[in-house]
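These notes concern the structure reproduced below.
A single protein chain has been removed from this complex, and every other one stays in its place.
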Amino acid sequence: MGRFLLRRFGLALVTLWLLSIIVFVAAHVFPGDVGRRILGPFADPAAVASLNHQLGTDQPILSQYWSWLSGAVTGHLGTSLNYRDSVASLLGRAIGNSAKLGVVAFVLVVPLGILGGIVAALNRDRFLDRFITVAGLSAAVIPEFVWAIVVIILFGVVLRVLPVTAQAPEGSGVLTQLEYLILPAIALVLVLFGYIARITRAGMIEALDADYTRTAALKGLSWATVIRRHVLRNALLPTVAVVASQTGYLIGGLVVIELIFNYPGIGYLLFTAAQKKDFPLLQGGVMFVGLVYLTATLLADIAYSLLNPRIRYGSAE
Amino acid sequence: MATAIDELVALPARQVARRERLRLLWHSPTFLLGLVVVAFWVLCALVGRLLVPHDPYLPDLLSRLKPPSAAHWFGTDDIGRDVFSRVIVGARGILTVAPLATLLGTVAGTSIGLVAGYFRGIVDEVLMRVVDAFLAVPVVITGMLGLVALGPSTATLILVIGFVFTPLIARTVRAAVLAEREMEYVQAGRLRKENALYMMFVEILPNVLGPVLVEFTVRLGYAIFATATLSFLGFGIQPPAADWGLNLHDQYIYLTGGLWWPVLFPALAIATLVVGVNLLADGLAQVYER
Partner (left out) sequence: MDRSQHQRLDSIRRGQSELDNHLIDEFLGGYISRREFVRKGTVLGLGLPTLGAILAACGSTTSSTGGGALKKGGKMTVAIITPSGAIDPLKVSDEGGLAVLGQAGEYLAFSDKDLKLVPVLAESWQANSDGSVWTFKIRQGVKFNDGTPMTAKDVAFTVNLHADPANGSNARSVFKGVLSKGNTTAPDDTTVKFQLDAPNGNFPYLVSSDNYNLIILPSSYTGGYESSFIGTGPWKKTSFTTGQGVSYVQNPNYWDKSALNLDSLDLKFYADDQPRILALQGGTADVISQFSASVGQALLGNPNITVLALRSSAHRQIHMRTDKEPFTDKNVRQAMGLVLNRQQLVTQLLNGQSDLGNDSPFAPVFPSTDTSVAQRAQDVTQAKQLVTTAGKSGATVRLDTWNGYEIPQLAQLVKAGAAQAGINITLNVTDAGTYYGDAVFGKSPWLDSVMGITDYGHRGVPNVFLGAPLLSSGPWNSAHFKNTQYDDLVAKYVAAIDSATQRNLAGQIERLLLDQTPIIFPYFYKHMSASKTTVGSIEPTAMGHISLKTAGFKA
């Protein structure tokens, strides 16, 4: 298993390096005047020229890539064009906020989704199953920005029970912060629920139909014991992998959710960076998202192997 | 976006008779329902301008934000344009971008997948790492980066989404090709020292068309979602297009005043189109992967 993880880790590093090339190329094909972009069309040309001079965006591409990459490895991702602040510290703050929101969403959706999947599987092809599956799918195909709008209007403006921006006032306690995060979390939950429920349901059904389940039932074990010991354990395996793969999705969804809720997380930061063509920030942000995703999948691999000791890790893929 | 298709790894295409598949498709309610919904929107995209009661782009300031009525079935928007007409015509933008982007990604991805799967070795290894790199970042974010770099327009939107999908489709096709590779006919072809291009595109390709088709429909769903989201963020389809995502962004603020119609109908349109495409994908997957 150690060798397997080591290989996985190595591959993740290679992936990150390739990502850095993709991102860097994308960030450097853009035309135009960076200083003008920052200061706007009506700013004085002298102000633009002096800003461009400060930024020094006129060096050869390869040397720019090299200095950026060597900086990135040591955690120095350069300076944001727009904010004139270190990209690393901007990202650091933002990821803390996004993590809070992500955790709230996951804490809500994972148990709910698994529960929904289990209930659906145990009621296979009956009304409850259909209902959960259809409701889950329907919720999932409606874009998160639509959900965000719906929950804001409903809870924030019509009922006025929850705050419509996600950022709690400075120095708020955990409970207040939680109150502010519920609405955006709900919007994410609505999109993710159906997916997790469906995977769990599929895993459950496969496990319920499996030989070992029948054997266990024939041995005379109680139904509850069979479910707990044999079915759940096997059914949850694919769910773990899915939850991890959803980390990436979650960050994508955060762009829209954080924008609508004006929450200063990583998605919001990436959006403003894109809007302002703030390429150092955009580059750093995308790399960071990649890093988070790869870490999450690596952790999922470990969790998967712990849950399922039967899997052998000798082979490549 | 979340569909259940993701976890389905394309299995080797069995030598099921084409007629049998078609028969199964025609008896799959999932597929048929999806087909009806998607066909409806495709029709709207193609000839929507002829079907609508009002000019979808013509503003009428004297009848702005009017609720649904006999004259305006879905009401009017903030400059008095007919929401019904705009929703119908709005299918065109997204149904131009999403299928073309998916097609681009599928053609490029299939070619690369064939090459990687057929030759294996270093080509394959490099390719899979690139795929991983793309997978590590959500489509919306990669799309945003690409669109910002190239400047948002319909053409760049197609290019960027197609480009992002290419490696993902390549991976699916590669998996199918790997299975196909072990088949007798491929082994035999190799012994005959057939031209590699001939083997890939004439011998193997027809046998992996099933997974390619399934992948196409799945990606189409993602492409629609990505297009709508990018348009909502302002990086996608640009005004004055009657695009759904764009309209949602422009009009959602009116919800707070109880003006729900300019928002509800485009939202429903996106939802039905994505559901329709997903149903199609599910139906195809059931038939091709049983």
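Read from first to last, the chains carry the letters A and B; within each, the first residue is number 1.
The definition used in the following text is that a contact is a pair of C-beta atoms (placed from the backbone, for glycine too) under 8 Å apart; a residue touches a chain by one contact, two chains touch by 3 or more.
Quick caveat: nothing in here was measured; it's all calculated off a predicted structure.
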{"item": "Where the unshown chain meets chain B, residue by residue", "value": "57-59, 61-62, 64-65, 78-81, 151-153, 234-235, 238-240, 250, 252-254, 256-257"}
{"item": "Those residues of chain A which, in the complete complex, touch the missing chain", "value": "32-33, 36-51, 80, 82-85, 90, 93, 152, 156-157, 160, 163-165, 167, 169-170, 259-262, 264, 268-269, 271-272, 275-277"}
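Throughout what follows, only the chains that are shown with their structure count from here on.
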{"item": "Whole-Å separation of chain centres (CA-atom averages), chain A against chain B", "value": "22"}
{"item": "Chain B to chain A touching residues, read off their complex", "value": "1-4, 6-7, 129-130, 132-142, 144-151, 221, 225, 228-229, 232-235, 245, 248-249, 252, 255-256, 263, 267, 270-271, 274-275, 278"}
{"item": "In the complex with chain B, residue positions of chain A that touch it", "value": "11, 14-16, 18-19, 22-23, 26-27, 29-30, 137-138, 140-146, 149, 153, 157, 191-192, 194-195, 198-199, 202, 238, 242, 245-246, 248-249, 251-253, 255-256, 259, 270-271, 274-275, 277, 282, 285-286, 289-290, 293-294"}
